[in-house]
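For this view, one protein chain was removed and the others were kept in their places.
Labels for the chains are A, B and C, by order of writing; each one numbers its residues from 1.
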Amino acid sequence: MTVLLTGFAPFGGMKKNPSGEIARLFNGKEINGERIIGKELPVSYRRVREVLEKLIDEVNPSLYLGIGLAPRSTCIRIEVIALNIVYSERPDEDGVRQTDVSYIYEDGDLAYITTIPAKRIVNELRRSGIPASLSFSAGTYLCNYAFYIAAHLLKRKGNGRYGFIHIPQASEYVVSEVNTPSLPFNVLVKAIEKVLYVILGS
Amino acid sequence: MTVLLTGFAPFGGMKKNPSGEIARLFNGKEINGERIIGKELPVSYRRVREVLEKLIDEVNPSLYLGIGLAPRSTCIRIEVIALNIVYSERPDEDGVRQTDVSYIYEDGDLAYITTIPAKRIVNELRRSGIPASLSFSAGTYLCNYAFYIAAHLLKRKGNGRYGFIHIPQASEYVVSEVNTPSLPFNVLVKAIEKVLYVILGS
Amino acid sequence: MTVLLTGFAPFGGMKKNPSGEIARLFNGKEINGERIIGKELPVSYRRVREVLEKLIDEVNPSLYLGIGLAPRSTCIRIEVIALNIVYSERPDEDGVRQTDVSYIYEDGDLAYITTIPAKRIVNELRRSGIPASLSFSAGTYLCNYAFYIAAHLLKRKGNGRYGFIHIPQASEYVVSEVNTPSLPFNVLVKAIEKVLYVILGS
Partner (left out) sequence: MTVLLTGFAPFGGMKKNPSGEIARLFNGKEINGERIIGKELPVSYRRVREVLEKLIDEVNPSLYLGIGLAPRSTCIRIEVIALNIVYSERPDEDGVRQTDVSYIYEDGDLAYITTIPAKRIVNELRRSGIPASLSFSAGTYLCNYAFYIAAHLLKRKGNGRYGFIHIPQASEYVVSEVNTPSLPFNVLVKAIEKVLYVILGS
């Protein structure tokens, strides 16, 4: 059994993106007997779709867990809803802007609900002293885009669970941008590890 | 030589205030040969003044360092200015509200500038991966009140340095209040320890 | 043809809720030949459902437009998605808290997309100098609850459009709560009037 764990590459001039760092850190590790494939996704609509369609086809994961950076978030957010919508005035790293409200897959449902135990994860994180909450909107930019693509493909295949986690900035990366909430990098890593343990049933 | 380190008691229904916890944690410790007296101050205009006037008179500290909770702060804030003003629509724990803009000491300067190396502290904290910044306003509620009282009394005595540090919430205390930025309690403790080492010259 | 326009009653100790005020202000008015029924909804899960089910059955509106207060919003938000989920740690005015993630209608779709011209409304408001944006999450508290109920019932009947608008606070109501963004009440009224004109085709 294989877990596909993705984060994102740095974007918009930032040097490091903790979501991608964490995905790479877990790459090759095993948790509860399941092998983790950790990948850093490019911040590009076109390439995210290509990479995810290819990886999900090849790897046939029993679990997709996406990680994304929410720079203004104060806590670990467990996303409940993947929305079949892409829309943002912000360009991706290819310079593409999705300024019309569009469907990601024309034949997809308007929304999918996560199949990981979201509420239980929140409770476990809080029990460890890590701030966490449910979130019902992953936005309409690249995080939701990756989440929806994975959810749609796995649902169509009929097996494989899917979830998405937004994390705040890592304290070590924001020391000079004083208005961004953050948690230390090792706390973010611990949070994702705990999420994986809860999902994989230990 | 004695360091007077103060934090505040919990207020407004909160169970724990990390600033007071930290002050108590350092009580009796020694750093660079200086003994630390760590005190938790009541959230009361009247009692803060009484306690500080008495302590500073008795202890004759070579350094006053106040710690206060800034629940919406995302980083460690090194306060530069103590203002001779008290004003807040928020009641203290005795129910007293200071809704007129008033001086704290009629004969005091309008403002004092901290005598701890604020910029160097910020740099040292950032070097350790702890988000930090200078702040030029400690508010006009009890944090600035304690800071100004200590600065005024020490300046009048002609010896003793004075500084004030605002800290964000401790992650462990806010797990259910998801909109408050926070840092783990042990990071806050490490920050204050580092501040003390920088000031006390090691 | 009849338009059903709803806002909410004050809650949580506030004296006035601009969303309910506006709904009552438009009650009985005509816009483009359509008569407006403006109702203030109670801040109660049970009563919102009762009132809306009854009203939609009786009135058979050609348009449902809900208005809700988003106290931290800085602009008029045109909601795009109604979610079949209720979840909040905040109690309603009956003291009921929905702390389990639940469906609003067991047999409803997970999400409905608004049938009012959301993007065109945003453009028209901005052209009038009124800050506006699309929003893809109406939350999981009473605003989304009302929106989803109306969308579900109208979709099932097969006629009647549905939309929801979040408004910021009215400046006149927040003069002492200085941290809340706001727009003057007459600007909020003008915004809703403009929304109605855009939808009703003039």
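Simple rule for what comes next: contacts are C-beta pairs under 8 Å (C-beta built on N, C-alpha and C of every residue); 3 or more make two chains touch, one makes a residue touch a chain.
This structure is a prediction, so every number in the text was calculated from the model and none was measured.
Undergrad: For the unseen chain, which displayed partners does it touch in the full complex?
TA: Touched by the chain not displayed, across the whole complex: B, C.
Undergrad: Write down which of C:I22, C:V187 or C:L200 is the residue touching the left-out chain.
TA: Residue touching the absent chain, from the options given: C:V187.
Undergrad: Determine which one of C:I36, C:L55 or C:C75 touches the chain that has been left out.
TA: Of the listed residues, the one touching the omitted chain is C:C75.
Undergrad: Using the touch definition up top, pick the residue from B:I81, B:A132, B:A146 or B:V187 that touches the left-out chain.
TA: B:I81
Undergrad: Which of B:D109, B:E124 or B:E193 sits in contact with the chain that's absent?
TA: B:D109
Undergrad: In the complete complex, which positions of chain C touch the hidden chain?
TA: 74-75, 125-126, 129-133, 171-172, 174-176, 178-185, 187
Undergrad: Given the full complex, what residues of chain B touch the hidden partner chain?
TA: Touch set of chain B with respect to the missing chain: 80-81, 83, 85, 87, 100-101, 109-113, 118-119, 134, 136-137, 139-140.
Operating definition for what follows: only the chains that are shown with their structure count from here on.
Undergrad: Where the CA atoms of chain A average out and where those of chain C average out, how many Å apart are those spots?
TA: The mean C-alpha positions of chain A and chain C differ by 31 Å.
Undergrad: Averaging over Cα atoms per chain, report the distance between chain A and chain B in Å.
TA: Here the centre of chain B sits 39 Å away from the centre of chain A.
Undergrad: Can you list the chain C residues in contact with two or more other chains?
TA: Residues: none.
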